[in-house]
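Here's the structure, in structure tokens; my notes come after.
The complex appears here without one of its protein chains, the remainder shown in place.
Right, chain A next:
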Amino acid sequence: MKAAVLVFPGSNREGDVARALELVSGVKPAMVWHADTALPAGTDLVVLPGGFSYGDYLRCGAIAARAAIMEAVRAHAARGGLVLGICNGFQILCESGLLPGVLVRNARLRFICREALLKVERNDTPFTRRYARGAIVRFPVAHGEGNYTADATTLKKLEDEGRVLFRYVMPDGHRDDAQVLNGAANSIAGIVSEKLNVLGLMPHPENHVDPQVGPTDGRALFESLVGVLEKA
């Protein structure tokens, strides 16, 4: 698998996701600078990491969505190439129009770093095939603006098309939109594009891959990607 991790000024989880990819695939991903205009030849997967791109003093992800490298990312996605945006990466994907909706400030207006329970809504996507359908997994969140919002039509479309891939749930496995930790509409934690090749999610699977430092529920997401790409 050839993976490329984008690095914007202010990205800060690029190392974490690069480590997770290497742990699972045995191959170091390419690190691609925001001012570049092309992805390395043969890139299968583009990862937009977490962080505070350009400081995120404006709307988060808004400047990064206009970075030079994003043209190449759009073209890659249009060709059906895989794109994974985590946290700030999800915000950038929304701002760049690759995914619908937007991430606004957490309902309680505070940054929150906590383990969250998520339901894997389907396992017939390149990102989730190593999970059981309906599995409850534990990924940490670490964000101040992870409150997913979209208009009613968009939300209905996402639900109708089964494009909500990860959803925050309570310990009993059911969602509770009134209790969700950041206020996200329909308890949405992660969504995919129509062609199922672009995933944006707020929680950090890359921080739950290594038993030395915590749970390993995030590992299967990266294993799913490696498996898909090895078959291809």
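What we mean here is this: contacts are C-beta pairs under 8 Å (C-beta built on N, C-alpha and C of every residue); 3 or more make two chains touch, one makes a residue touch a chain; residues count from 1.
In this section, contacts and distances are computed from a predicted model.
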Protein name, per the UniProt record, of whichever chain is missing from view ("Sigma-70 family RNA polymerase sigma factor", "ABC transporter permease", "Beta sliding clamp" or "Phosphoribosylformylglycinamidine synthase subunit PurL"): "Phosphoribosylformylglycinamidine synthase subunit PurL"
Contacting the left-out chain in the complete assembly, out of A:Lys28, A:Arg114, A:Arg133 or A:Lys156: A:Arg114
Contact set of chain A toward the excluded chain (per top definition): 9-10, 12-13, 15-16, 19-20, 50-52, 54-57, 108, 110-114, 140, 142, 144, 179, 181, 204, 206-207, 209-210, 212-214
